[in-house]
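So that we are looking at the same thing, I have put the structure below in structure tokens.
Shown here: the complex without one of its protein chains, the others still in place.
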Amino acid sequence: MLDNVKCECGHSNPVGTMLCESCGAPLASEVAGKKVDMRYEGAARRSQTYHKTIVDRIWNFFSSVRNAVIMIVLTLIASAIGTVFPQERYIPVPKPAEQYYPEAYGTLGLIYYRLGFHNLYSSWWFIALMLGIGISLVVCSLDRVVPLYRALKTQRVKRDKRFLQIQKVSVELNAEGKEVEQLTASLEEALKKKRYHVRREENALLGEKGRFSRWGPYINHIGLIIFLIGCLMRLIPGFYLDQYVWVREGQTVPVPETNYYVKNEQFIKEYYQDDEFPEKLDVNGVIVKEYKTKAVLYENENAEIPGSEPKLKQVAKHDIEVNHPLKYEGLLLYQAGEQENQLQALNLNLVDTATKEPLGSVKLDLLSPPKEIKVNDNVKVQVLQYFPDFALDDMKQPITKSTEPNNPAFIVNTISPKTPNGEKQWIFLGDTLTADGKDPKVTYAFAKPDLVDMSGLMVRKDASLPIIFFGAGVSMLGLVMGFYWQHRRIWFQVEEEKLLVAAHTNKNWFGIKNEVVKILEANGYHISAAQLEKEAKQS
Amino acid sequence: MGTRKVTRLIVLAVIVLAVGWTFYSAFFKDKTTVQVGKPVPDFVAQQVGGEKVQLSQLKGKAVVLNFWGTYCPPCREEMADLNKAAKEFADKNVVILALNVGESEIPVQSFARQYKLDALPLLMDPSRAITRKYQIGEMPSTFFIKADGTLYKHIVGGPMSYQTIHDNMQQIAP
Partner (left out) sequence: MNSLIGLSNTMLTIAFIFYCVATILFFVAVTGKSFRNRTPEEQGRRGRFAYAAAVIGFLAHAVFIGIRWYVGGHIPTSNMFEFMQFLGFAMTLAFLGIYLIYRIPLIGAFVMPFSVLIVSYAAVFPREITPLIPALQSYWLQIHVTTAALGEGAFAVGFAGGLMYLLRTLDPNEKSKSASWLEFVMWVICTLVAFIVLVFSFQLAGYQATFKAPFQMSTGQVVDSQVKYHMPAIVGPKGGTLETTDKMKPWFEAPGFMKGNQAARKFNTLIWSVAGGTLLYGAARLALRRRISGVVGRWVQDLEPDLVDEISYRAIAIGFPIFTLGALIFAMIWAHEAWGRFWGWDPKEVWALITWLFYSAYLHLRLSRGWQGKRSAWMAVIGFIIVMFNLVFVNLVISGLHSYA
């Protein structure tokens, strides 16, 4: 296989080049039978020239814009399918997926579930599609940007006549009787006035501006690639954390998958008051103004062996509000949920049933109840059994359903002067019960229980986030470069009493034609924009 | 031309590696902390009515580590059998540790009295630190650990039959 194709002007071009990189002349051997377009300056694109090996074939597949668009459209359609029914993480009721979908949506729901669409965005084929787009981004860009860069760099000012003639904007004007030097200088001046960067070679002029905008799409693609790499980096262990903790006021809980502990000092929920606004909005106490958790973050220095006594060192303190998470060394705690007035402890007053004499009071903590409470010198209460979430099982035996104090029940033994051998009682929420159902000698009367608020904090770590946003930023830069500027080139060549005019842009022909018209007018040529275009556009 | 082919090959190779690693990490890599044949994480826990117990101190003895709770019906059902097995293997250097998940001592002690668990050491994990480390999901969850500290078998769910308990303990007995 030949390495290069030599042009008449002497320049050596890579195989497959259609227009000489230097002078622009069509290379007959390559052009025959092909339509020459200026998108890549007629340069040889790898994918168009090499088709032999399997490597080439894979390369060609991914460098095709048509295939890329197909992948984009497939991704688009797949994404839409994922919104028909709620994804598994958004199921509104606490039911398992395999129950929910057929129940709520019948046969369609069952099919949806069986096909795995309820977890569409993490399914292997969706990820494969995105990876396909990622690969296409890399290959498409490499395939095009390298030849384009070469071509734009090595282009000469003076071009082969045929090159100018095949341009979309191309016209031959009469320069008979005109002073060549004066005309050229005047055109150069006019181009400079329109902020073109002008190069001159003999009687040929090349005015160029906005070349940087050609790189826009490629920078955009690089940005997207960085973005995708950032997303992939989440799979690296330690880079990503997604947890949730509930913390009661006054409580310190461990932050899962880390060596941190977080304490909720206070939870505040504030409502808007009417006097906060210039005019009456009628919102007194109806709309929440703020959720705030006063939080303290600790690091456990004794975290080697789980179960050992934590040695906590305070590392951060922050009022966590929505939109203002606690940030510490890559760890983020977000105000996410709240439950007010959770039962923390029951307060009971002991009363002698017969004499109605008060005997003292006890506090039964619902999270870690005491085994024995000394009320005073005469009265002692033993907690024999505790069910945080009381229920009766199939055989009517008392059990607890969970460790959450949703329905607390105690069995207590009261030792008092009237009950020296103890008196056993059940204490439920607001109710008591003796073994034989009769009135107890010592009655427990319910006082107001201890209530606390509970904050729901979302725990996040996302070390690849800077990369993700950097990628997004680069992508934006590329978009702005590519869409808000255009690469414009205007060629003027005076030879043999003729003024050859040609122009090229990658976008907005409307604008460049107007500029050419104005420049020519300033030099005594009156020609309309429509006359500048060579062939009729097909619809 | 040679360089072009090499370039393409390198680019594609890099891409294939990246893709392969992605799929591997996302779908195939085993992320569990406790795997068969590997040493299990160490921990320390308070025994009800006794001393603190540290797992690594039990090297030389095989350990059956059972995660349970009074709120878990199959856990309750297998407790009696576990107690019986503890008695049978008492002199064979196999220890059963029943680690309670997330409860306070009162229900655990009450449960022990009710089910007459006289031979079974009951350990407490009220903050669930050990439970999280072992990535416990469904309960009961039982780890059969060899005397050298590596995992022999992990059984999730229950109740286990006495036979199952007995046979596995036989396998790990030193």
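In this document, chain identifiers A and B correspond to the written order of the chains, with residue numbering beginning at 1 in each.
The rule we apply is simple: a contact is a pair of C-beta atoms (placed from the backbone, for glycine too) under 8 Å apart; a residue touches a chain by one contact, two chains touch by 3 or more.
Keep in mind that this is a model prediction, so the values were computed, not measured.
Specify the shown partners of the omitted chain in the complete complex.
Taking every chain of the complex into account, the missing one touches A.
Write down which of A:Ile72, A:Leu343 or A:Ala463 is the residue touching the left-out chain.
If we include the chain that is not displayed, A:Ile72 is the one touching it.
Tell me which stretches of chain A touch the chain missing from the display.
Chain A touches the chain not shown through residues 39, 65-66, 68-69, 72-73, 75-76, 79-80, 82-83, 85-87, 90, 92-94, 104-106, 108-109, 121, 242, 272, 276-283, 287-291, 321-325, 332, 334-336, 458, 460, 462, 465, 468-469, 472-473, 475-476, 479-480, 483-484, 507-510, 537-539.
Just so we're on the same page, only the chains that are shown with their structure count from here on.
How many angstrom between the C-alpha centroids of chain B and chain A?
37
Contact residues on chain A for chain B in the complex?
Result: residues 1, 3, 15, 46, 50, 53, 55-56, 58-59, 122, 124, 127, 131, 135, 138-139, 142, 229, 232, 235-236, 253-254, 256-257, 305-308, 367-369, 371, 383-387, 389, 393, 399-403 of chain A touch chain B.
Under the touch definition given earlier, write down the residues of chain B that touch chain A in their complex.
Per the stated touch rule, the residues are 1, 4-5, 8-9, 11-12, 15, 18-19, 22-23, 25-27, 41-45, 54, 69-71, 73, 76, 102-107, 110, 125-127, 129-130, 132-133.
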